[in-house]
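Notes follow the structure.
Of the protein chains in this complex, all but one are displayed in their positions.
By letter and in written order, the chains are A and B; residue numbering begins at 1 in each of them.
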Amino acid sequence: MKLIAMTLASLSLLTSSTAQATEARDDVRAVAPALEKYKQDILFGDLWKRPGLNPRDRSIVTLAALITRNQTAEMPNYLNLALDNGVKPSEISEIITHLAFYAGWGNAMAATTLAKAAFAARNITADQLPPASPNLLPLNEAAEADRAKRVGDLFGAVFPGVVQYTTDVLFLDLWLRPGLAPRDRSLVTVGALVASGQVAQLTGHVNIGMNNGLTQTEIGEALTHLAFYVGWPNVFSAMPVAKEAFEKRPQP
Amino acid sequence: MKLIAMTLASLSLLTSSTAQATEARDDVRAVAPALEKYKQDILFGDLWKRPGLNPRDRSIVTLAALITRNQTAEMPNYLNLALDNGVKPSEISEIITHLAFYAGWGNAMAATTLAKAAFAARNITADQLPPASPNLLPLNEAAEADRAKRVGDLFGAVFPGVVQYTTDVLFLDLWLRPGLAPRDRSLVTVGALVASGQVAQLTGHVNIGMNNGLTQTEIGEALTHLAFYVGWPNVFSAMPVAKEAFEKRPQP
Partner (left out) sequence: MKLIAMTLASLSLLTSSTAQATEARDDVRAVAPALEKYKQDILFGDLWKRPGLNPRDRSIVTLAALITRNQTAEMPNYLNLALDNGVKPSEISEIITHLAFYAGWGNAMAATTLAKAAFAARNITADQLPPASPNLLPLNEAAEADRAKRVGDLFGAVFPGVVQYTTDVLFLDLWLRPGLAPRDRSLVTVGALVASGQVAQLTGHVNIGMNNGLTQTEIGEALTHLAFYVGWPNVFSAMPVAKEAFEKRPQP
């Protein structure tokens, strides 16, 4: 299917973005004219323009949501929009790599096929991608020691494999890759957690995110944005958890 | 991909429903003959014929489940079955519109592509669709004021965007669109919540649904139906929540 998916992706490049947008609008008009109105008035007429989270960050959150939910049909448009909104190709590469671990390996694989087509259409070449093994960002050793001890105490005896990989692959490697700022990795992670309904992990990642520079306003706007892209129920499950994380956070 | 998805959808129309059903049966026979037996004996031989929820309502619940889980491969057959079972094209249009907000924007977009093909195959035209901006149903102002206050008190200070859109877009607009009865919107919403495992919101929507005219028997049968279409685990997570909502509901 990989070959076919690639062929389809290549074929889709024969049509311009404008033509694609027209086709999508025609689909909507032939089925649900109200969706076209909501799209013009609310989604792109209001949501994407709200202050509190800039369009680049909204694109990052949207890609995180689509990749986490494996929604390949929408990805080409939103990959293009992300590039238009200033998300760098190297950052898209790292978002996909990050989500291999936070959404699942297959989600990342499906996204690479579509990102390859989006990159090719803009003549984005391999030298614009992050290397496989870059020099890593410096580690916050105290915070990592604390995290590793906490997780190790809880799960080390029963799930040694998960605990080891969490340290070695995620926190000593993935999170330290310099191609995506830690603050942006947190935005991706929060998006993935809300998109997959895994709000139990949200408390920890709201705190990591705010340590990494995300503001409460930005997280609040990310959830507002996600309501449209992952559905209201996921966001209503996330809000009480995020709110409690905000309230319990030590005042600066 | 939009163009390609459309092309595929159009190509699929070249085969009759009968041919498609044969192909699907051949797939199953070549891999899992037991599934064909379960389909004949249990699914269509028993489940769809159970009293307590009529075939039209079962079609609505099934579409809600498939769209919420983005299961596009099954949608053409079940869109056709829904039309056969008396779900109006205008109602399918509104089900998709409703799920843009309860399952996610991309889920609705993927469904429109397939519904467009299903509609075209039956010569269903734009005049059979609900207008983008219809005259809305009257609002139950007391109930809405109560809901808005409750949600506003909980989340208004921290997530003002979500709270505002929930009022303006969902409860003062979407739920009041006349193309789908409030009772049917509740059926769609319950289906979406169970299909996505978001049972925390089920308490509220069981109550809204029963206020809108759904009976306990119908909700119970909807969960029975969903066990087959979204898997047993989602339904076993939903049953204790729905049961408690039934028990706590004020007696009439």
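One rule holds in what follows: a contact is a pair of C-beta atoms (placed from the backbone, for glycine too) under 8 Å apart; a residue touches a chain by one contact, two chains touch by 3 or more.
Given the structure is predicted, the values throughout are model-derived calculations rather than measurements.
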| item | value |
| --- | --- |
| Option from A:M109, A:A148 or A:A181 whose C-beta touches the chain left out | A:M109 |
| Sites on chain B contacted by the missing partner chain, in the whole complex | 8-9, 11-12, 15, 19-20, 23-24, 26-38, 42-43, 47, 50, 52, 65-66, 69-77, 114, 197, 216, 220-221, 223-224, 227-237, 239-240, 242-243, 246 |
| Interface with the unshown chain - residue positions in chain A | 1-6, 68, 70, 72, 92-94, 96-97, 99-113, 115-116, 119-120, 126, 129-133, 154-155, 158-162, 165-166, 169-170, 177, 192-193, 196-198, 200-201 |
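By definition in this document, only the chains that are shown with their structure count from here on.
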| item | value |
| --- | --- |
| Centre-of-Cα separation between chain B and chain A, whole angstrom | 27 |
